[in-house]
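With one protein chain removed, the remaining protein chains of the complex are shown where they sit.
Our next item is chain A:
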Amino acid sequence: MSSNLVVMRKIVQQLRFEASINRVKVSQAAAELQQFCIQNALHDPLLTGVSSSTNPFRPQKVCSFL
């Protein structure tokens, strides 16, 4: 059996599989992405900005005992 045939059969089998999935409407998918962004916005430090008092990467100005 030619290997080209084997490869082609696999390609068709894969396409059949991918064609068969259920798809959700873009309106629903888009709404859920938006909702996730909005719900988590306040907890996203790079989005809200990090104040120097809560920023672990900001140089400390106060000396502390180790």
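Miscellaneous remarks
By definition in this document, contacts are C-beta pairs under 8 Å (C-beta built on N, C-alpha and C of every residue); 3 or more make two chains touch, one makes a residue touch a chain; residues count from 1.
Here, contacts and distances are computed from a predicted model.
Between the listed names "Septin", "Piwi-like protein 1", "Guanine nucleotide-binding protein G(I)/G(S)/G(T) subunit beta-3a" or "Large ribosomal subunit protein bL19m", the UniProt record for the complex's undisplayed chain reads "Guanine nucleotide-binding protein G(I)/G(S)/G(T) subunit beta-3a". By the touch definition given at the top, chain A reaches the unshown chain through residues 2, 4-5, 8-9, 11-12, 14-19, 21, 23-34, 36-41, 43-47, 50, 55-58.
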